[in-house]
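One protein chain is absent from this view; the other protein chains keep their places.
Letters A, B and C mark the chains as written, and numbering starts fresh at 1 in each.
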């Protein structure tokens, strides 16, 4: 199962050190003009080597769009694409053919399939998400026509946290620093922390907050395809994600119903809510308010330290990863969160068209 | 979209105050002996009116199994079932035909469909989850043959929280109190809090922790069907759920990779991990350790207080819900969490059979 | 797998001699007024015992709609329904517990599942199609609002065949005779043949032609969901169906391209074709002309004669079916063909809405 979505549907393929990654986007509506520079820009945001605080691998991540776009416009037929793998230093991974990296997917792939491409994590590598960024960037171009905008940002690295309320921040500042945090002071702190952690060959986790603006009411299938369940599934499919919450989330459990209630008002014939503890979704369906949610990312498992482990046949051994790895995935995960969100929202927007004959 | 799962697949139907709820279970393996008393026992755990701290509606929730079981054994054909609605006091809901309840799905259903069954929340009512408990109870009977066991419990109500480590508790005590909390002292506190909140016509949120024991390594599809993404989607499809985390979850983001690493050991030829910060899943695939996760539930939106709101046409009005409602959904959500978990695990167990020709 | 369709999706359950049949219709658009008498009328057309030339079982086929319709109008939520089994004479089937009926599904169910409900064929009974007639009748009510009409008729019984061109017949005569054939003379011949075959305890096959009028251009997904592939799959899922062809079908293979070409014309700004050898579909997408196709039905396998066979354990034995069976399925299959067609067309109509943002 390597497909996301029901109508707008991305199927990806590719291993970290194979010939190429890529995917097929099925269900892209016809007639949308595609800006390929914008796709490249989004890939650049996910790209390793973009700053001091991310992995120094040099994935140049050039995408080739192979079909589905004719004279710059989507034709409604599937968009196939590949991203060649160019900077492979597979030799860095020779040791991993026989040694299992702790807290990695080496052992579970072996247990499931009996065989694995050990080079750079193979299919389990976060490199796979480059394909999602391509599809998300294309989905965003449809959403733009619908007036829907998606902004994610780093809201925590280790113990350094932003306030929970995204409205306190100017999200246009997100791209002003390498951490992708709209609070530039906290961003500087986060950057220092990531560098310190990196210098120790260690890694650190963090949190990303995402906001969807301009989403109309009515998106989401009420039982098995609740909008927030689709978002949760999409976010939890990102490498290293460990938690998802929307609206007031875990924090909201501590409150009383009277404190969490979002009262309605009606202005100019439009019903809206005074507060938005619900996070823009009620009963699984968007209500027209901002949708917001948070995603937790664990510290990357690959340490540039010597660690005790076992071989595939169970013998004790010691492993020191070489390779080039992220000390903190969060800054590079920001565009991935946005991409997955874009795909979910467009998919539900299209699905929602089928709720009526008109 | 009212279907859960890919191979083991439940499709539900039914409104809170319609003739009946029910569903179809497709993909149940053949040859499993079904204990119908056990299904009824699970429904009893979800049932309103079972204790002082839950809604006093008297849903007796009798399930009729209509197909797919012959002489007590599953035949591999779909299991259709209905749960008649008997204790409907639809009159309690007349006001809601025109008034929108804050933080409920009244407005979003209206926005999406242009029409709704207002009685008791219609399709958006948590009553729909009774069908899931039936399907989960049937899935559990297959899992039992596979040696897989699922235990959920209340781990927080409001600010009263258990320790995060489930291994500190004797989970066999969960059913010893109305809150379904294995720490009997905290359970008593929680019960007092729920009663106090109820006496004020208010509600309170909480958290459920769930543990899966005996799950073999290899379940989960590595990219689009990661085991934890399926669990997240299933949990977020439960009414009032606002957050999901597995393993160290949000808390784990604050730590370093060196602290979160689960080292391997090999005993008697079996590879396992010394710690389990990962929560039994690595790269989206189970590793044979216990799977554990937490689900956040918001305080129920229906207050037995007078609240300001608007009508469907946008006029300001005041609403006082009558009906009979839960002051805290968490105790009754415990069997629902278990049921959804059972369906996800069985579905992935079956899917995993297709990874090989043998 | 007991679900048909992608957006408009029917999942059925039920065995011939269980408590009830039924199903869940998911994806029915909201806001359609439902005429339940019309559903009953369609069930009546499929009903056994309706005439001398069909089985004399008395399935009264009363459907109970349990959800998804509020005050007579669809709400967009799933429509659950059951059809209780009332005239079960399971005793008629005792012999079949151990004996395998030739050319029936007894052996294959046993081979697949290791267990089966032998009574009346269990799940393999054509009785299951009653659920499809219900769903088809509901789909038709949406199609009616779209100006789409579906007419099927018996075009062959044994060697008695109508002309291939449906335009030679007045299809309003289809219901004027028990065979459901618009050529009343041929209908009388067919009826005599069926009665003769029946008197010998034998059965006979036939062909149904179906025509869809008023279908707009644009329905059908061009590669994996071609409109005619969906129709073929739907038709071949009807019990006893052995063949499907559309447009000129098998006959057309004998011709030259120059003879089969459908030239375009343009009248009043509307492009149409002078001939319709293509059957209203080109490249898997409807072109706005009439869609027509033919479905072949084999003679029913159940003979009221003594036949040699084996038991489930492979011993030679003799079987004489009692029960009440159709000498020819075709007259009763006409409404089933229409129902399956209605579901396919509505599903594709809804899917087609997702091809554009507008």
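Here is the rule we use: contacts are C-beta pairs under 8 Å (C-beta built on N, C-alpha and C of every residue); 3 or more make two chains touch, one makes a residue touch a chain.
Quick caveat, the model's predicted, so the values are computed rather than measured.
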Given the contact definition stated above, which residue among A:117, A:183 or A:245 touches the chain not shown here? A:117
Given A:77, A:258, A:275 or A:317, the residue that touches the chain left out of view is A:77
Among listed residues C:144, C:226 or C:322, the absent chain is touched only by C:226
It is residues of chain A that touch the chain not shown, namely 1-3, 9, 11-15, 18-24, 26-27, 30-31, 64, 66-68, 70, 73-80, 82, 112-117, 122-123
Write the list of chain C residues that the hidden chain touches. 1-4, 6, 12, 100, 102-105, 107-109, 111-114, 123-124, 128, 156, 158-159, 197, 202-207, 217-226, 228-230, 232-237, 239, 242-250, 252-266, 269-271, 273, 277-279, 281-288, 294, 296-303, 305, 307-310, 314-316, 351-352, 355-356
Spell out the interface residues on chain B facing the chain that's missing from view. 7, 27, 29-32, 76-77, 142, 145-146, 222, 350-351, 353-357
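Definition applied: only the chains that are shown with their structure count from here on.
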Core chain by centroid distance, with centroids computed from Cα atoms only: B
State, to the nearest whole Å, the distance from the C-alpha centre of chain A to the C-alpha centre of chain C. 45
By the touch definition above, chain A meets two or more other chains at residues 222, 351, 355-356
